[in-house]
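Quick one: the structure is below, questions incoming.
Heads up, one of the protein chains got dropped from this complex, but the rest are sitting where they should.
Right after this comes chain A.
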Amino acid sequence: LIYRRSGERPVTAREEDEELPDSIDDREIFDLIRSINDPEHPLTLEELNVVEQVRVKVNDAESTVAVEFTPTIPHCSMATLIGLSIKVKLIRSLPERFKLDVHITPGTHASEHAVNKQLADKERVAAALENSHLLEVVNQCLSARS
């Protein structure tokens, strides 16, 4: 089952105005993460419904972003890697002021507490990215599909 990709974002008149600041919203975050590749299948997280715009909550004024992702199966061994890829994409794309919360959609994974705890620990995330093999895998997930 492959989910249909959302179309291009329609540009509003307000957004066209260069004088007015555009706040970062749910759609913008979703646009950043939807094309992340699944580590195992030749499909994006959007196509697998692992990420959905409705599970992205952004508050620009408070500098918070929360992303819920749904592993394809409850015992998916790639859950931590997928979560890490989402987190890394956001870290690399957003201003440093943002607090990023990436966690598993409640009730959709056998080890969600353990995975969420790892993703929330900035030392663990930093240490994971110092592992050159893991970093390479993450970068592959984040690279544009050829």
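Convention: a residue touches a chain if its C-beta (ideal position, glycine included) is under 8 Å from a C-beta of that chain, and two chains touch if they have at least 3 such contacts; residues count from 1.
In this section, contacts and distances are computed from a predicted model.
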Checklist entry - Which one, "SREBP regulating gene protein", "tRNA modification GTPase MnmE isoform X3", "Cytosolic iron-sulfur assembly component 1" or "glutathione transferase", is the UniProt name for the chain you do not see? => result "Cytosolic iron-sulfur assembly component 1"
Checklist entry - Any idea which of A:E8, A:E123 or A:E136 touches the chain not displayed? => result A:E123
Checklist outcome for this item: Filtering A:R4, A:R97 or A:H133 for touch with the omitted chain leaves A:R97
Checklist entry - In the complete complex, which positions of chain A touch the hidden chain? => result 96-97, 99, 117, 120-124, 127
